[in-house]
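Missing here is one protein chain; the remaining ones are kept as they sit in the complex.
Right after this comes chain A.
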Amino acid sequence: MQTFVKHILKIVLVLIVCAYALDFGFTYVYENATPQNKVQYINSLKNQKFDYIFIGSSRVENSVIAEEIEKKTNKKTINLGIKGLKLKDMSYIIKLLKDYNVSYEKLFIQIDYSFNHEEESSKFFSFELLPFCSSSNMIINDYLKNTKENYLFYKYIPFLKYTGSDQLIGFRKVFSSLKNKPSIFNSNKGYEPLYGSSSRKLEKIPNSANKKNKYFSEINTFATSENLKFIYFSAPISLKSENLNYFDELKQNVPQLHNFHNVISEDKYFYDKLHVNHDGALAFTNVLIEKLKL
């Protein structure tokens, strides 16, 4: 039995050493290699200046063509849309941009039915942020503390953060980074096109809009205190969707909102009910240029 206990201890030791080594290697790659996700992309923007930054959910990521805006307006633009992003996430991203010394003339913030999901956060953003949880960055640590139940385990148990979210920040992404595979974010300035159409089932729009959202108020306060210019807008939605009156109600609760939910009407421009395809994105980007006088 003694020999067996020694053998088990050897395996446990190998496991711990492997976990530390892999944690160190993965984190090093995430912090330094070619970005393979939006969080790495944001991390790579330190000390840069932009004219326009767009943030929001996949409905921004797939619908605002930064290059088209640059081409038409000559203004340096990036798209920081991330799948499932909520106002809670956005409030932290805005603080992170300041912390990273990323400056901008105007920040365009997408608001829609996520206005109702006050305490929810994007699993993509929160998981993709995990590799940075060992850093001393207060904003990242504060965000993860508020969104991840197992935050302390992720922070102190080596490699746990990577095994808990292997599909988003696992070996495959590290391998792509190591190969210096050019990321879609760099070449498209954050825009991720969708082609064709899909019949996938998506979240339903709520019946009515909430009166307020504490993270929206927080963002507004931040804009005032930092003297920044934030513009709120909603992205297009298929007119075949249910509960479209939600957007009228939202406009009443957020008067400064530029309500663009119905600016694209033809089915051929939609990938699914909530997302435009590449043609739709091109059409919508031109609407933004015109209506927001970019």
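Everything that follows uses one rule, which is that a contact is a pair of C-beta atoms (placed from the backbone, for glycine too) under 8 Å apart; a residue touches a chain by one contact, two chains touch by 3 or more; residues count from 1.
As a working rule, contacts and distances are computed from a predicted model.
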{"item": "Omitted chain, identified by the protein name its UniProt record gives, among \"Xanthine dehydrogenase YagT iron-sulfur-binding subunit\", \"Imidazole glycerol phosphate synthase subunit HisF\", \"D-alanyl-lipoteichoic acid acyltransferase DltB, MBOAT superfamily\" or \"Sugar ABC transporter permease\"", "value": "\"D-alanyl-lipoteichoic acid acyltransferase DltB, MBOAT superfamily\""}
{"item": "Residue among A:S91, A:S134, A:T147 or A:S165 that touches the chain left out of view", "value": "A:S165"}
{"item": "Missing-chain contacts mapped onto chain A", "value": "1, 3-4, 7-8, 11, 14-15, 18-19, 22, 159, 162-167, 170-172"}
